[in-house]
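One protein chain omitted, others in place.
Here is chain A:
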């Protein structure tokens, strides 16, 4: 256990206060300049020609007419960039496709022109001849023995597979099957545990496509200077990883790549990978010798940005009559799409939920990620956990029902506690799981409503009420998926005691600038307005692994505190020297160096700073700090304490189901989150509310309809985000478990709030109607079909290659 003492909050402490986000006035006033608003002198505008076939060989591409159009500067196809390198986790993805297209989003040609209109017109002049290939529309088809290959090995002149040197990327060497990745994890003896079970349930769950729908669509500006240095204005969430990767693709020194991030209009994981459009924009800038800007249309954003990973998941779970869980066995089939991005690696997170959300003696987890001709999946807030939680939390209710136990009691009986080391090697230092469960249940009156709803299921009237609970576990102290999970800070104080906080951590709307400022001010006794944050230029900011895994408050927060404490030590030592007292008796408060015990001012901080600066031994207060969390990289068997802390939550969802229409109205969400400690209450509430709504969309309304590789609803008319009047009443509370490693005791919470909603909604619909639905989303028609017994229950036989 590693739990910190909760300090008494003094009147002037910023911790736990409601602090407005630093960028709120700019955004509310419409003054924020996103990449869409940026104009770089001399820049050209770029557009991409995408495939009009789902799966086809490219016979020929004719760009002559496009090149001849006045105002067109560059037209590129794969043939023009023979040096292009594959991108993506599996190196299976060439930005420009020359021989074959594998999905409708595939990039065939790109144009840079004087205006977007001209670039658009040029695209229409490009002629492409295709030869259609059979389409693989589902992962079930992809893993069949005789399935056509999505990435076949290239053939030599005699039509035989070309021999390539070992370690050649898939993009050049091909792949002998359609399996992009596999994950196999086990702890305990599943067979023995199953034999000891009184009840076993097995079901297949089906999870659908959704996409991020960032209000700021994807965009990039690339520009080379006369010495060949690349400057990019990019919305990326991982500038330092990208710097290195772009250099690799361009075969230049990484130090020649500089990335500046303008304010980012939403990320949610969508900007965690490198995408073809970014590389293509660089190629265009290189060829045009001019800055080139490329911004997606909304339709393009729907068609060509990544999705959440669709999953077929067969889960077997067992327990004893007394309510003890015995085992879980999980087989999942992931639809990778045509290329591999981070979506393929979501099993890293999914298996944590199966192995460790509850105490389960045996767990066996297998994932096959299969290539198809569908859009490809990337990372998305929750990273597989929404899918895993959807299955596991329905089974918790089902098992409880089978043994006649209250679903809340059943969860409490198996809930993790602080001090527990799970089968997967996760060590729960601070853990407020039980308190989350009991608090959310009490505040929502879960037990009584659950019983009442059951009693009223068959009462007359079409509208039935339901209540459902679900819980979650997610990393809350970073995630060591790279050799380092660290973040650097540079901090300086000026002559007026204002602080510039230079952090590697990117702001993507989550409020990191505000919370980091708060943590620094807490150390230095300054108001939040005294801090300026610089966080968007790789030439200035110190290294950070990126904004993901709910890590920024925790990791960058600890880093900022580290730098601030060094500054404070330096300041107090200088003050002590100058004023002839013991530095241990001093503190910083309200812009003054004070006597810690009495609060009596010793010297105004700004004055002290000036004294330090303008003296014979002139000195400035500038510090650096690098924080690396005490987590470990998982071993090959996926075991290890991957995060420095873990976050917990329980959410209760209440619904009204209209059985005449299938409309499910979410009336209330009661959520309790173990956040370690509340830092910025306003920011935290905003984060939770936004996450709940994202979870609501996943559960009820959002559905990217992909049929035979074709996205049918690439617009906000038919892709239904939740609108304001649909947002349920929310009752959000926090458990402060005071994590010993966390900044001021806090843990990460960015992804957590979206995770439970779909699972809890499923349980609520069952409570209301007695019908359990195993496939998302719960759109009115899907629910209506299920209520009328006309929904096919998903079924997938656990599949293993021989």
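Here, a contact is a pair of C-beta atoms (placed from the backbone, for glycine too) under 8 Å apart; a residue touches a chain by one contact, two chains touch by 3 or more; residues count from 1.
Everything that follows uses one rule, which is that contacts and distances are computed from a predicted model.
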Chain not displayed: protein name in its UniProt record ("Xanthine dehydrogenase family protein subunit M", "Stability/partitioning determinant", "Acetyl-CoA decarbonylase/synthase complex subunit gamma" or "Phenylalanine--tRNA ligase beta subunit"): "Xanthine dehydrogenase family protein subunit M"
Residue of A:99, A:225, A:253 or A:660 touching the missing chain in the full complex: A:660
Given A:127, A:448 or A:712, the one touching the chain that is not displayed: A:712
Full-complex contact with the absent chain, from A:41, A:460 or A:725: A:725
Hidden partner interface residues of chain A, rising order: 117, 121, 462, 660-661, 663, 701, 705, 712-713, 717-718, 720, 722-723, 725-726, 779-781, 784-785, 788
